[in-house]
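Here's the structure we're looking at; comments come further down.
One protein chain omitted, others in place.
All chains are identified by letter, namely A and B, in their written order; residue positions are counted from 1 within each chain.
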Amino acid sequence: MASTIRVRAVASGDNTEVQALVQHPMDSGFVKDAKGNLIPPHHIEVVEFVHSGKAVFTALWGPAVAKDPYVKFSFKGAQKGDDLTVSWVDNEGGSDSLVAKILSAAWPAWRWLCGCLVH
Amino acid sequence: MRLFVALIGFAFLAAVSAAPAAGTEADFKAALAAALAAENDAGALKNQWTTTEQVLDAAKKAAAAGDFDTAVREARHAEALARASIAQAREQEGAWRAGVIR
Partner (left out) sequence: MRMSRALTAVGLMLALAAAQPVGAADAVNPDADFKAFRDYFTKRFPNVPLNDFVNGPYSMDAELRKQWLAIDDFPPYDFAVDRGKEMFATPFKNGKSYGDCFPGKGIGVRQNYPYFDDKAGEVITLELALNDCRKANGEEPYSYVNDDMASLTAYMAFTSRGKLFDIKIPNDPRALAAYQTGAEYFYSRRGQLNFSCASCHVQSAGEHIRTEVLAPALGILAAMPIYRSEWGSMGTISRRFVTCNIQVRGVPLQPQDELYRDVEYYLSYMSNGLPISGPGARP
């Protein structure tokens, strides 16, 4: 099954910028469906980013975070080629994790095919 | 042109409020039939309003609860809304050109 985690970590000097998109319904437990029944809570409780055995970013999400959460942060002390492990656990005991390589800042612009985006 | 639609709406609503408030089941059935007929015509013009549908539902709900005064009033309100939407569609048949970029 495809991973629910997409991550891109780019090292520039001592600083590594990490972006991640996690596929998860993040149901708060307060929303009703079309029939009027409560959709049970189903959301990520903890997401963690680990580098060299140390957690460089930990977030306690929960019902207030919306569907398919996106997170962006930076940390120091990593280099291109290092591993970054991303993992999450949800309130139903579900989980997923992914190991990604940290890239260098020279990584080309990502899959833009048209000149229509004027940056 | 918007004035025209508003006037038609007000005219019908004025007529509605001038009518006697008390209603019987027979009055409701007549009012509902008129409202549904108007809403059908609006449907044929592909120009119904969600508000009309909501007021129709309110009328039916009131009738189901035995409150025919409310039911009759809401049904007549729905008819007025439906007629306003018909007037809007007819007016727009000619008026739309005024907005075209030239």
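Miscellaneous remarks
In this section, a residue touches a chain if its C-beta (ideal position, glycine included) is under 8 Å from a C-beta of that chain, and two chains touch if they have at least 3 such contacts.
Note that the structure is predicted; figures quoted are calculated from it, not measured.
One chain is not depicted; across the entire complex it touches A, B.
On the side of chain A, the interface with the absent chain consists of residues 2, 6, 8, 19-21, 23, 66-68, 70, 72, 110, 112-119, using the contact rule stated above.
Listed for chain B, the residues touching the missing chain in the whole complex are 1-5, 7, 43, 46-53, 81, 84-85, 88-89, 92-97, 99-102.
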